[in-house]
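Omission of a single protein chain aside, the complex is shown with its protein chains in their original locations.
Right after this comes chain A.
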Amino acid sequence: MPNITFHDITLMLSTLSIYLELLESCPSVKNILLLDSEGKRVAVKYYSDDWPTLTAKQNFEKSVFSKTQKTNARAEAEIAMIENYIVSYKFVSDLHFFVTAGDDENELILATVLQGFFDAVGILLRNNVDKRSALENLDLILLCLDEIVDGGIILETEASVIAEKVASQGLDGGAPLSEQTISQAIATAREHLARSLLK
C-alpha cells in the first residue's frame, strides 16, 4: 500500500478540478481532420484522449465522413452533431476539412478555426486545393495544423497569419516574422511549391 496521505488526495482532487474547469471554460478543439473523398486520411491531428486507440480514431473518422458525405458543404461551412460532438466541416474538390469540439462549445468559435485552417491551406497551396497537391505539400499541411492549435488550445485563427508563419520557413535564416508581409509569405509558399516539384 503506497503511503497516500489525506493531503495528497486533496491535492489530487484540486488539480483535477482545475483541469475540469479548464476544459469547461477555455474554448478547445478535440481534433482536426483532413480526409479525402473516400474518407481516407490526408492529415489528422487529435488533441484529446477521447479516442485512445487507432481503431477508435478511425471509427470516429468513418462516422464523421459517412454522416457528412452527402451534404453540400462547399459554399458555406456546415455543422452537425455527431456522437455528441459538434463537428464543423467544409469541402473543396476531393478534400474534406473537419474540426471537432465538445458538445457545449461555441459553434462559431469552432467554425472560425475551421475557416482559418481552410483558408490557410488555400493560401499555401495557391488556391490549387486538392488531395494530390495536399499530399505533395504535406509538410506545409502538417506545419499549418501545428500553427492553428496547440494541445487543444487555439493558437491562431487568422488564415493569412497562419500561412505566413508556415511559409516563413522558406527563408533561410530570414527576416523576423513580424516584418514579413502577406504577399511575401505567399511568394515563399510559391517558391517552396516549385522546389518540391523539381525533385
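Assume a contact is a pair of C-beta atoms (placed from the backbone, for glycine too) under 8 Å apart; a residue touches a chain by one contact, two chains touch by 3 or more; residues count from 1.
Here, contacts and distances are computed from a predicted model.
According to its UniProt record, the chain left out of view corresponds to "Coatomer subunit gamma" among "Coatomer subunit gamma", "Pyruvate dehydrogenase E1 component subunit beta", "Large ribosomal subunit protein uL3m" or "serine C-palmitoyltransferase".
On the side of chain A, touch with the chain left out of the figure occurs at residues 14-15, 18-19, 21-22, 25-27, 37-41, 43-44, 54, 57-58, 62, 65-66, 69, 71-72, 76-81, 88, 94, 106-112, 131-132, 135-136, 138-139, 142-143, 146, 150-151, 153-157, 165, 168-174, 176-178, 192, 195, 199.
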